[in-house]
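A single protein chain has been omitted; all remaining protein chains appear in their positions.
After this line comes subunit A, so read on.
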Amino acid sequence: MDRLAFLLATGLARGLVIALFALSLVIIWRAARIVNFAQAAMAIVAVYVAFAVTQATGSFWLGLAAALVTGAAVGAAVERWLIRLVPSTTPLPGMIVAIGLVMVLQSAISIAFGPKHRPMAAPFSEQPFSVGGVAVLSPYDLFILLVALGVVAVLAVLFNGTTLGLQMRASAMAPEVSRLLGVRVPRMITLGWMLSSAVAALAVLLLVPTELGLNAHSADILFVHAFTVAVLGGLDSPSGALVGGVVVGILISLVTGFLGAGLAPIAVLVLLTVVLLVRPGGIFAAKEARTA
């Protein structure tokens, strides 16, 4: 019983990081109709900058700000100088270029900083609270929970409550009509990339203190899990990313705790296969539209 409670709590915290990263994939899908395979590698670049800032100043918070700013800047640079030059009539060229970008970024980081893991300290204790003798969430887990909910709330207000969000949604869904209505669609797509990359950088920054440390490949598994979540929840659905992230996080935690760590990736793939068989568009995919 104690073990179950602990595994559920840990799964929730890990799941929220996955959810946050999946949310970044949803944002870029909604803004630009692209699955960005380079999301993890781009986020790692931003987190290396955050690491350097934290090392130099001793402040986790300045590092966090640096991760957000660098994430946004990397997103803008990749969109402006790379993805925009790739033909977008079919999704394939963009995907191939993104995969190429992963190789270039990861190799460059490995060449510059070597293969070793650099440990990052969490800003709060990772020692779990115990409630009635049962170990549950740590202060750092609570911090992750608050950040994830905060990001979701900010994004909900941005997309549904502001004119900028209205323009971003319209640009993604109907680019040509939006241009005819005077919306500067290329600018909206760049903004979508910046937002998405910043959220991804934040997710990786939150992840690293709970893992071995920072390395060029620190976010690879996170990307795989988050990609699974985004497909599960439907690439269009922020709430799907959130719920899916928590479900996958808890699944991984339970399977690891009760059956062994080796089975966790298989459990995730089984879940993905089942969902794709039952609801190919994702659990939270929008209902079919009126066509006549």
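As a convention for this text, a residue touches a chain if its C-beta (ideal position, glycine included) is under 8 Å from a C-beta of that chain, and two chains touch if they have at least 3 such contacts; residues count from 1.
Operating definition for what follows: contacts and distances are computed from a predicted model.
> Name the absent chain as its UniProt record does, using one of the following: "Lrp/AsnC family transcriptional regulator", "FtsX-like permease family protein", "Branched-chain amino acid transport system ATP-binding protein" or "NADH-quinone oxidoreductase subunit D".
"Branched-chain amino acid transport system ATP-binding protein"
> Out of A:Ala52, A:Val131 or A:Met173, which residue would touch the omitted chain in the full complex?
Here the residue in touch with the unshown chain is A:Met173.
> Looking at A:Val183, A:Ala226 or A:Val247, which makes contact with the chain not pictured?
Checking the options A:Val183, A:Ala226 or A:Val247, the one contacting the hidden chain is A:Val183.
> Across the whole complex, list the residues on subunit A that are touched by the chain not included here.
With respect to the unshown chain, the touching residues of subunit A are 163, 166-167, 169-170, 173-174, 176-185, 286, 289-292.
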